[in-house]
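One chain of protein is taken out of this complex; the other chains stay put.
Then we have chain A:
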Amino acid sequence: MTTTDAEETPVVPKIGEELLSVDGLVKHFPIRKGLLQRQVGAVQAVDGLTFNVTRGETLSLVGESGCGKTTTGRLLTRLLEPTAGKIVFEGRDISHLSEGRMRPLRRDVQMIFQDPYGSLNPRHTVGKIVGAPFRLQNVKTEHGVKRAVQELLELVGLSPEHYNRYPHEFSGGQRQRIGIARTLALRPKLIVADEPVSALDVSIQAQVVNLLEDLQEEFDLTYVMIAHDLSVVRHVSDRVAVMYLGKIVELADRVSLYEKPMHPYTVALLSAVPVPDTKRKAKQERIRLQGDVPSPINPPPACRFHTRCWKAQEICKTTEPPLIELKPGHQTACHFPENVDAPAAKAEPAS
């Protein structure tokens, strides 16, 4: 794998430097009706996200289904075009780049998909699948594509002999490895991994998690991980963004988020995780959230969580809480955050 080194080396990657920044990202999917296909509404899948990803870190987006985490992933890789807002990758605004202008950037931003069955073409051999990026990007490899692919296969823990096999001959975990090999082919800088392990068995899940960590170390990869399993997220992430109905409600480093969650939604999410310990069963107090996530077509006004929040008061229904830093590196969008040290707490408006 010495293929793309030459192009990457000019910019010496520095850990801690900003790789990607997102500002006010919005994606609304229009709902059209009638003969004239007039727009009657919009699914507000992502509604104003602002965050940065620094080089070498793993940022996880967590939340329940329908909170917009997958849409965010697709926006970052520009598989979707944002309705508003800016995505800046390595200092370059990529929010509205055309397909053709985007193509050279695709080698730097890659994606791992959730479903290892749907994301590999069943009619192509492993060699063709993993070698496709080289062909599409016209990358010359030193010893030919086959050699490069075989090196990639070894890298992800498969054997080079698998080159001529077809995806159906592999188990789910092995397929996910094939997908990861393809992702790594062009040595991307940023990998958006959409639920990379949730379709896998527990024992295989651990293998793939370890593989992703090893690869990150070896190639200085930056991950944006999209996941719903909070235990896995805690294991892999440096920072975590909790999303609810298209907005980030809390963004913090791993330790601070898991030990002192501030947003009530995060608190509820964490308390809902079943713990494999029978002794905890009795004493564990769980915050039971009522009902389901409201529809993103018609989200609740102001704080979107107020319909299910046990701390909600009048102000939550009228004023949207901004995402502000309550503690260094810990942003929360809530009028009545939890776990706030007394001096740091902002003056809570009486209601």
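Keep in mind that, in the parts below, contacts are C-beta pairs under 8 Å (C-beta built on N, C-alpha and C of every residue); 3 or more make two chains touch, one makes a residue touch a chain; residues count from 1.
Everything below uses one rule, namely that contacts and distances are computed from a predicted model.
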| item | value |
| --- | --- |
| Name per UniProt, for the chain absent here [options: "ATP synthase subunit b", "Amidase", "Phenylalanine--tRNA ligase beta subunit" or "ABC transporter ATP-binding protein"] | "ABC transporter ATP-binding protein" |
| Contact partner of the left-out chain, one of A:228, A:260 or A:327 | A:228 |
| Residue among A:115, A:213 or A:320 touching the omitted chain | A:213 |
| Interface with the undisplayed chain - residues on chain A | 64-65, 171-174, 201-207, 209-210, 213, 228, 230-232, 234-235, 254, 258, 268-281, 286, 288-289, 291-293 |
